[in-house]
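I have a structure I would like to understand better, so I am pasting it below and will then ask my questions one at a time.
Only one protein chain is missing; all other protein chains are in place.
Coming up: subunit A.
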Amino acid sequence: MSLDTVKQAEQTPEAAQPWQELGLKEDEYARVREILGRRPTGAELAMYSVMWSEHCSYKSSKVHLKQFGEKAPKTDALLVGIGENAGVVDVGQGYAVTFKVESHNHPSYIEPYQGAATGVGGIVRDILAMGARPVAVMDPLRFGAADHPDTKRVLPGVVAGIGGYGNCLGLPNIGGEVVFDPCYQGNPLVNALCVGVMKHEDIHLAKASGAGNKVILYGARTGGDGIGGVSVLASETFESTGPAKRPAVQVGDPFQEKLLIECTLEIFREKLVAGIQDLGGAGLSCATSELASAGSGGMRVELDTVPLRDATLSPEEILMSESQERMCAIVEPGKVDRFLEICEKWDVIATVIGEVTDGTRLEIFWHGDLIVDVPPRSVAHEGPTYHRPYARPEWQDALQADDANALPRPATSEELRAQVLRVAGSPNQASKAWITDQYDRFVQGNTILAQPEDSGVIRIDEETNLGVAVATDGNGRYAKLDPYAGAQLALAEAYRNVAATGAKPLAISDCLNFGSPEDPAVMWQFAEATRGLADGCLALGTPVTGGNVSLYNQTGETAIHPTPVVAVLGVIDDVTRRTPMAFTDEGHLIYLLGDTREEFGGSAWSQVVHDHLGGLPPAVDLDRERLLGEILISGSRDGMIDAAHDLSDGGLIQAVTESCLRGGHGARLVVPDGLDAFTFLFSESAGRAIVAVPRSEEMRFTDMCGARGLPATRIGVVDGDSVDVQGEFTLPLEELREAHETAIPALLA
């Protein structure tokens, strides 16, 4: 066993290297050689292979993601945009909010508990690295069929991992989604979102500047876990004397992360760091090259000073390890002592591992020998770019022609009633309380609204009652039928959910979950979805602040439904004005806002009753979404509405059921003129919401809707202890509750 140094690389240009096992393509390896003017050392090869992986370099997706910048709407709200650890949004009163959604899909299938747990840990460190105190998390989750045996392995592990990690950090979990579909069998989607709050002046960036500044690695010791987690696991290609194959999944220690959070916030308060970066995918390779690349000079690192959990790790393994709960800070020499003192207070290990230089190279030494000597930008920011071929799949036309509107509809009132009950108790529409009750939603004492409300709302200032709202949504069924429209429908739903609670939508983050980019059909879905999302954001005035792309979510030839998940962040000036979803007062009038059309393509009804996916998704009208949002926000601010709930999957009857069960009051509904009962109850037309209006506010509210041109139809009244659809059927709340609340425990408990 010998150390592969730069000197040795120069002397043995033709030595065989395991570039292929590390996931590099032939031309990529050639490009590395060209950049360096020699063959890379083993350590350099390790760095390039992880940093040029799909996960880190976005090489297949970045030509499409560019649109998010090119089509960005004009806004004053964006303080930090795409490219940093997370975007930062101005929410007023001197506050800035940072938020981001990320995926941890593949690890969560292999090892559900640790995969999901470290997904939470990673996104929380991203938010922390911006200078913010994390204040809430959310988890959009997708699993295979609810009754599939493997779902019973994956789901409880994922949920326990999210709870086990997030609960232990003291972060309220305030929303998210749980969706079941056979297409996610073998490819569950575990996305995680975190929101953080800071003052404008506290924003920190990931860059290493100022020659002589110290590079400090702090947090957990580096171990052999998660090596190559972001690329192809290939630990056996390294020296065979080290510990053999170790899991590519990282292992989380939430207690260590909690200490890291409090320690880092104290360090921020004393203004001790010039730049900071968390260690996530690609570990030290990523942190050192990104910090150096974004800064003005070079960086020199003594890799043998890194504290290890396992003394036998090779330098390549140390560079690739994805051990959790680590951060890397750039600190002026005069502030190092105080920095280390605060780390000691919190029992956090901190080590000076290097310094910023006035050169242009990232140089890494191992016991005095130079083992990495690279231009940092070539590792971090100048990876390969692919223009993958894409083509509309030939089956798309047939799929769209298979019209869901032509499916047999219930012939009698009894049948309609039975189908309402069936949909309310189907896994996707049923209450997810069994899952979300395993998460702490109360900690920190600022939770204004949490799931199952339309969006999670957090108070960020106790004096002024300023708050933020976040909702995440995605509908893979819609996106499969039309990826362009599907992405816009995800955006529109999250936007609507934020507005429904009374908050003004400001910006978005996205997690784009797709199959293999090497399949032109998948690449077409990706291209269409990103185009739809970029156009949608422009229309709604909500810029993309950052996010994540997860590709290769497929088994063999079968890809998941294209699943863009969109998180919308909104601001609410006074959280006492928030609108909950529950019907709480008898006699309040129920209004339906928006237009209802015969739109059943991709609907919950077509899935539950007919196991069908075909036709077109609901039509998108973003101007209408914007108008609806304005009405919901005005109605909330001016005290005209007491409850609001967005209409989405499951249609109107699902929304009414949820608002009734949440408030413990029934509703009497009348089918409006021009609609049949079935369409009224089950259509999934977009741009709609229901609101509960006190009688005293009815005129004021309808006048407002009339003046602004938003259709508002009085469809009933909050009353009694059943949901009664006049002339059709009566469903006692208890019967609905039984269907809605027992389905998930029955499948999973």
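Just so it is clear, a residue touches a chain if its C-beta (ideal position, glycine included) is under 8 Å from a C-beta of that chain, and two chains touch if they have at least 3 such contacts; residues count from 1.
Convention: contacts and distances are computed from a predicted model.
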item: Among "Thiol reductant ABC exporter subunit CydC", "Hydantoinase B/oxoprolinase domain-containing protein", "RsbT antagonist protein RsbS" or "Phosphoribosylformylglycinamidine synthase subunit PurQ", UniProt-listed name of the chain not shown; value: "Phosphoribosylformylglycinamidine synthase subunit PurQ"
item: Option from A:Thr151, A:Thr222 or A:Thr447 whose C-beta touches the chain left out; value: A:Thr447
item: Which residue of A:Asn85, A:Asn167 or A:Ser285 touches the chain not shown here; value: A:Asn167
item: Hidden-chain contact residue, picked from the options A:Gly23, A:Gly210, A:Pro254 or A:Gly629; value: A:Pro254
item: Hidden partner chain, residues of subunit A it touches; value: 156, 159-160, 163-164, 167-170, 253-256, 258-259, 346-347, 437-448, 459, 462, 465, 575-576, 737, 741, 749
